[in-house]
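Only one protein chain is missing; all other protein chains are in place.
And now, chain A:
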Amino acid sequence: MQKKVACSFPDEVLEHVFSFIQSDKDRNAVSMVCKSWYEIERWCRRKIFIGNCYAVSPRMVIRRFPKVRSIELKGKPHFADFNLVPDGWGGYVLPWIAEMAGAYPWLEEIRLKRMVVTDECLELIAKSFKNFKVLVLFSCEGFSTDGLAAIAASCMNLRELDLRDSDVDDLGGHWLSHFPETYTSLVSLNSSCLGSDEVSLSALERLVGRCTNLRTLRLNRAVPLDKIANILGRAPQLVDFGTGTYGADLQSDVFSSLAGAFSSCKELRSLSGFWDVVPAYLPAIYPVCSRLTSLNLSYVTIQSPDLVKLLRHCPSLQRLLVLDYIEDSGLEALSSSCKELQELRVFPSDPFGEEPNVSLTEQGLVSVCLACPKLQSVLYFCRRMSNVALVTIAQNCPNLTRFRLCIIEPRTADFLTLEPLDVGFGAIVEHCKDLRRLSLSGLLTDRVFEYIGRYAKKLEMLSVAFAGESDLGLHHVLSGCESLRKLEIRDCPFGDKALLANAAKLETMRSLWMSSCAVSFGACKLLGQKMPRLNVEVIDESGPPDSRPDSCPVDKLYIYRSVAGPRFDMPPFVWTMEEDSALQLNTIGNPIGSEWEHNMKGIQGLRAQMPFVLYLAELSNTSQW
């Protein structure tokens, strides 16, 4: 009998092969081939992404991947950006840092989004990771510039420090001087969110001057315009530059040195900042405009003609962020100047005004969609929309991957026909087959969700507000959108039925947020009891939900899958619905008590989304979360 020849590659060879596989999805696939590949892979995985910090515990991650060098974690739900998640909800990174300090002494990169980071965390990072290189704190909070000083002082190999949009307690610019004079490794610094008026300009200039590899520098508002030339002069190799304040009394010598500094930056491709703009200074950037691929003018409060003048100089522009001062006319001009445009974001200058203050309508967006063939990503705030405009957009931009439309007044109908905008958004999902992210607004019935469930097969994230009429809407989405990972809903009349009928779907998603909807407390309890792999969290600042009958709707609901079980760090206004809870379903006086049970076993029932074994294997692939 011949001996079967087993796969005879030594582990080291396989490991080397695996090192070429970078994407998480591919890595996960590799790990599922066979037991030995799983083992080899887990020892050589260097980079993990955890989309929900509560889906898995630090210890579990460390146990499976012992040699990680780079970690990315996300904390609070997206709606926290709009103040819908009360402070204190959670998202603390300290437990992770504490565990990793011991387990990953060679950790190089930490990227966090919407997490609470304290100075203690930063000090721990500075102390624990000798080869620390990258710290990205995206929309984080809880720390001060003292924590940054600790990082600056200790991390000799720091390459990247990016604080974008974080809420930092800025105690003044002295933290910059904690970078030792011998420190030269900085490649990227984004401190644009720092709010203090004080900044240590000399420390900044010296830092910039000695870090010859600096490619990204985004200053905060405290840095005055007349210092830009000096800073740029020390870093002509910059690729990405964010100004501080871009306004001052016009002085020709300041202007000319500014223009000279910009023109010596031959590598510059991205500009941002521009707070408090004085229009007369804008032409100073003309020398670099032809090469610019990204321009963030979303704090620039100048009128359309001046904006257009600037944009005409930017034929290579791929990404533009701008205020609605640009108006329809400006967008029309944009569409003829910037044929390479891939991403457009138009923000409202006066979102709370009752009357429009600018002439920006659906026409502006339509003109860009008609003329910019590469457009993929849209975020657009406006006050009116029509189905015909949306259909036009859909037909002319089938390559859209992200489409977020915010019609400012909730439930605004098609201004031409006064009908709902179902057909328009339906066209978007039908024609844009690669659509991954969609935000709805305007007047919408259950029909739009029918279209979404039918067509939006690649949709991963859906944001819904003030839309729909009944549970059928939610049911269409949960039962139809195969790729759905994140669903966030506010102020919609969705209740228990669709949620309970599609409970199993929730285990295939990262998370579901529902606030100001009609989901009852009893349904939450039922869901929590029946679905042990889901954390069902009820957020209610007005008091414990079981002080009211089970039929009462909950204020906010956040459901996410987790292999770590319920979390322990909840504030008093968050309750987890647990499986072993002794809470009885309060059926007294509850006319629809039996309906819940019926729903669970009912018509749709608990459809298994995939075979159980495969599902377990999926869950153990922590990194895809």
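Things worth noting here:
The working rule: a contact is a pair of C-beta atoms (placed from the backbone, for glycine too) under 8 Å apart; a residue touches a chain by one contact, two chains touch by 3 or more; residues count from 1.
We adopt the following convention: contacts and distances are computed from a predicted model.
Missing chain, UniProt name from the options "Auxin-responsive protein", "Origin recognition complex subunit 3", "Proteasome subunit beta" or "Fructose-bisphosphate aldolase": "Auxin-responsive protein".
When the full complex is taken into account, the listed residue touching the unshown chain is A:Ser562, out of A:Asn28, A:Ser511 or A:Ser562.
For the options A:Glu12, A:Asp26, A:Asp81 or A:Asp434, the residue in contact with the chain missing from this view is A:Asp81.
One of A:Pro236, A:Pro283, A:Pro315 or A:Pro410 touches the chain omitted from the figure, and that residue is A:Pro410. One chain of the complex is left out; on chain A, the residues touching it are 32, 35, 38, 57, 59-60, 64, 79, 81-84, 86-88, 92, 94-95, 98, 116, 118, 120, 139, 165, 167, 193, 275-276, 298-299, 301, 347-349, 351-352, 354, 381, 406, 408-413, 418-420, 439, 443, 445, 463, 465-466, 469, 490-493, 495, 516-518, 532-533, 540-544, 546-549, 551-553, 555, 562-573, 575-576, 578-583, 588-591, 613, 616-617, 619-620.
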